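Each remark here refers to the structure printed beneath this line.
Just one protein chain is left out here, and the rest sit where they should.
Here the chain labels run A, B, C, D and E in written order, and each chain numbers its own residues starting at 1.
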């Protein structure tokens, strides 16, 4: 079978083309299917997403990258655990749009009863807690714990990042009763399997989940419902 | 006492200055306090908000209008029932930011056990239902009903709009068990009291609620918690 | 505009007229509107409300003070965080009846995602927890903590009371993740703003909330729904 | 074994001693244990309970009848589906206090997944719905339906009452998906078994439930927890 | 009145007839009614139930013991806190089938707001937590704590078992806020009353609950709804 083509939009401003290529290579390594990835970042907006303010600023820039995507690609991944603009993108496009955060939480819920999220910064914990409650999974949440590394620095020293994740994930398992760990930042992409081997409980890697869920949706030939995600009505929309 | 000053941002592109003045006058008439309003609309984005796509496009344009608002104003109202960018605005500013949708639902919940929302278009109903559930008020929702007038046309013939609201609100009360009616579109601003008198159940007018809730917050000297709505971290944010 | 008139019933037996005058003055200072208050206490029942038993005993005495109130006043406040007889009062009267507990929880929910209650006595904590759950806000509750001062003694040494509140409120913020603090006893009335300044998170003062919410309801011209709060049917009711 | 002694307080003012004797006889017939009943009514308050207003007025009169009951009786039943003053009575007494409403809902929940309540008056439906939600059984509620007979008239023509219950209970089963029927008014006491035989689904009779639950609690030697239902603190409580 | 007859199936393989007789005697001592018990164990399956795997293996063996039970008995108790095969047994039989776990949780919920479960093994805690959530009582759960004795050893040294229960139950009350304790293993049968006396909060003994709930259902003449627990359709079912 010919592989699918997935467009991956990273809602971070100003990534180098080398870094984008590297992400492409990493995503390619995460699947045993014959899938092609095109990884792009946004042309305006914040360099990283850490809160509602950044999400809103990144929104139109994300949608801008998605124009006409359903003519060329089979699916879209918005490469951020907060899933910014995912619902808007679903209204805009006729192909599956994957939010790694949403997909990771659903997958974790199939692996155990209680899960913990590992996030970047201590101060983002309340936002993650609220998000899980709004999704209706509050009673499944063991805890949210933070490695306390700003998003922009997470991949600068991956060894240190892994050690920090191990430290807080262990606490989540031993003190909070987590049965499953979710890496709740795409900065942690690709680290899940190593941590899982060392930790002994399932670790949900949001990048892997996003890739596999995109493939699942495409292979199943399903897309989000147009009864909920409405095709935008024709109207004046100015984007200066 | 000197009056407060409230900045009102309408997330609609391209409103005339006459219309903005008219809204200002209407808001002024809604309070018995000595409050001043400055009503502005957005400089780019969609002409009305009907779905997630429009919300995302309007987001940065709303925030743009709010720059430095906490130096000049006592509170901000984002004048749309969907509350677009409200959380981001709270992160950005140190004064109360009122979402008319959120505030209306809380007020309705104090007036009875079950409420119904009256929205613009049939197709927006599922989105309103989801929103009420995410707020944790799903069990209080009697129904969402639509007048089936696009947002842009609601104020073109207010008599017709009132009659249509009466028609569906009656059904909400008689068939769905609504004890309170929420006008779930700012296009309905100012119509609440007339409908309440004719309908015989409390009608929550989102514009009135927004004005009064802003005044309440300012007079109580409280603002949203910085433990949840974080001050945005310093970083590169490009807005071309 | 002429001010509104609000009747405030304190469900405590045997308060001196000086104390009532003092409360009137305090409430007056809490608003920038031109509102008049009449503060009364009950003529029979318990001296303070600490549990269901006291609430039931105070009930008819509260209603007795409300007879004909809707002919004279614009709104009623039942001045106790447990909101005793609030629903019955709403059935009885055609003007807004404010329960400070209910209103405080709704206001807190608009200021952050998780809040804590500060109550009088350790042993009242389970009752407060249950109450928040019954209101549907269980998932928003960070904790309930107690100053361990009986209700009757809270205002005897306000400096000590403030220090005790500071002590437990800090723990609520730092250990329980509270983003907003609710002073969950009317004995704490008027202390909110000082604690907020020292604590750095929003503090909801139930007396201030009650005053402002009463004004909001009156100014909005809404009253509780008669589809839920039924006008009592005519029947024999003996009150010896 | 010697029988237990149960005090039954009917929160209705002005019942004749014949009617009370008749209720005693009926309750006696509902158990196969050797239980004695003492049935009393209140000395002041409303003639029937139809809403919060009546509940509050009846409260202290109920508690008045319970003074010292734990010296003489093994358990107490407050004979009204709204369970007025049940929590206060539990604070006051060291023996089980049964609320027929609460107990009926728990029993129904063990007999099927969805149940309907049959209440007296159409206008009381919203209050019953709210109550079931507050108990945490909202998702188990198929519907509330009313026979539309005022509480005071329900036992005047029991044949008519039974026919009316049959009519609405059938609709609850066939149209609303009720798997279990709860007779949600003590006026319906003793009618459950006949209706169950004709209807073909389990019918929960609140008087039978109250009797059997009281016996169960006494026989199990458990009483409500003093960690939740606190013994009232010593204080001035005036009852003129 | 003639006593009822209750069939008790213990889903443990290989119990001696002496042990079964002893259980019969113990159950007899738990009621003041004139009830007869027939206690049997399963003929195949696991020696104890510790997890889903054991539950599934025990299932058909339990149902096998129930064949024709509604011709001879008034009610059935499946003597295990996990309530294995209870729903299937209800489909099979026309008499009440009591699950001690389900019944204990409902009874506890009537005695206080928050309860804790005492279970056998630390590793079973997550399963108990999930179960309480699935029943809709997650918000009532203070904690689950374990005595860390395998089910098969619990009754080998009852003094030690009681001491271990006391130790963890105290922690549940003092550290977790439990107001009621549920002994969440039938191995603890008959120990509830002693622990309650020493602990000072209500202790729910699942064996006592099961006996009394069976009697309550029979005496009330109600059985589970056939609208939910369907009579099995005729079809090929091979049991080699």
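Heads up, the rule we're going with is that contacts are C-beta pairs under 8 Å (C-beta built on N, C-alpha and C of every residue); 3 or more make two chains touch, one makes a residue touch a chain.
All figures in this text were calculated on a predicted structure; none of them were measured in a lab.
A.B. asks: Out of all the chains shown, which come into contact with the hidden one?
C.D. replies: Among the chains that are shown, those touched by the missing chain are A, B, D, E.
A.B. asks: Quickly run down the residues of subunit A that touch the omitted chain.
C.D. replies: Within subunit A, the residues touching the omitted chain are 1, 31-33, 102-103, 106-107, 109-114, 136-137, 139-140, 173, 177-180, 193, 196, 200-205, 208-209, 212-213, 215-216, 219-229.
A.B. asks: For the chain that got dropped from the picture, name the residues of subunit B it touches.
C.D. replies: 125-126, 129-130, 133, 138
A.B. asks: Tell me where the left-out chain touches subunit D, residue by residue.
C.D. replies: That gives, for subunit D, the contact residues 112-114, 139, 177, 179.
Assume only the chains that are shown with their structure count from here on.
A.B. asks: Using mean CA coordinates as chain centres, what's the gap between subunit B and subunit D in Å?
C.D. replies: 44
A.B. asks: Return the residues of subunit B touching two or more other chains; collapse runs of consecutive numbers into ranges.
C.D. replies: Within subunit B, residues 112-114, 136, 139, 177, 179, 227-229 contact more than one other chain.
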